[in-house]
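All protein chains but one are shown at their positions in the complex.
And then subunit A:
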């Protein structure tokens, strides 16, 4: 079932005509109201009136995450703060988050696209949506919440954590839909088993999982253990939040990206060249209806491919493949974006800590764990255990406070972290995400 059949099944020529009109309007607007874009467009030698066809998109400059950081907090806003009704943020280097603002119309669009996403996953009015995405600066919780309400389903605003209570509520309230990170769903299934509760006895039909990379094998495990249909959803706060793209229940073959609001491209991350349909590369998205922060050719760093082939569900919107990795060194740990450089700057801020560190990521009992190994030099060393333990706790707390991710700090002997030639290997990711 489609939430907005007219737009979701718009014939391609009409869809592309709409995209062009909206792209032209967006370029004109950022040129007029965002100094960053006025300069970037001038540098690229292209003006708003030069966008004559969708092919001209490739002539526009890219926007990088760094550009958003450099504009912290409001530099990329295209509307006065008076028109912004909501502000979200994702974690950022040295504790400065990437800030995004939404106008009332942006919230309205986001709600509709999340409602479309729920409908594509087979959710409808009458469903009880157990929303275990975190509420707060992170876009997951409120994004799913507004979409659920727009759809007309009942939403339980659980947010993350407090697993025992989550299970009790799901059981007692008769939740039919679960939204959370894929790893948390498996963690809940395990916790339920320990409580003597079998997920197969619950009413859950559909799970909508995103905010972290997962594999086809993990889908099998989730569907088996939670006895539901697991759907992959994609989004990022810079573009909107959850609901940028989603798998349809009918095909479960690729995620439909809502093309009447976003124009996707796949580029070669090295050269920046646009790649043809089906080739693997970095996903670049241009927003064409956003008011608060319109973004031109935003480099997501997510590696995927795109197909325009007609889908069994009847939606005409292109599909992107399940994300297979990143073109930068960003890690996603329990739904939180973490760059090794962020950890590095936190460690450098702690007196005596040397720049020799390593991050070990594992998936244990279906939850990601992050271990930060720090070499102990003479400046840090103490002959008293309590001082060293206090140091480890301090590192853990700083990382938790600034990045919002729980880690374990492990103190290691000097020279135990390999000094490789050239670029040091900072991350050992032992999760097998396939």
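Convention: a contact is a pair of C-beta atoms (placed from the backbone, for glycine too) under 8 Å apart; a residue touches a chain by one contact, two chains touch by 3 or more; residues count from 1.
As a convention for this text, contacts and distances are computed from a predicted model.
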Options "Tryptophan synthase alpha chain", "Sugar ABC transporter permease", "2Fe-2S ferredoxin" or "Amino acid-binding protein": UniProt name of the undisplayed chain: "Amino acid-binding protein"
Touch with the omitted chain, as defined above, among A:39, A:66, A:162 or A:377: A:377
Sole residue of A:164, A:410 or A:425 that reaches the chain not shown, by the stated touch rule: A:410
Contacts of subunit A with the absent chain, listed as residue ranges: 376-378, 381-385, 388-389, 392, 410-416
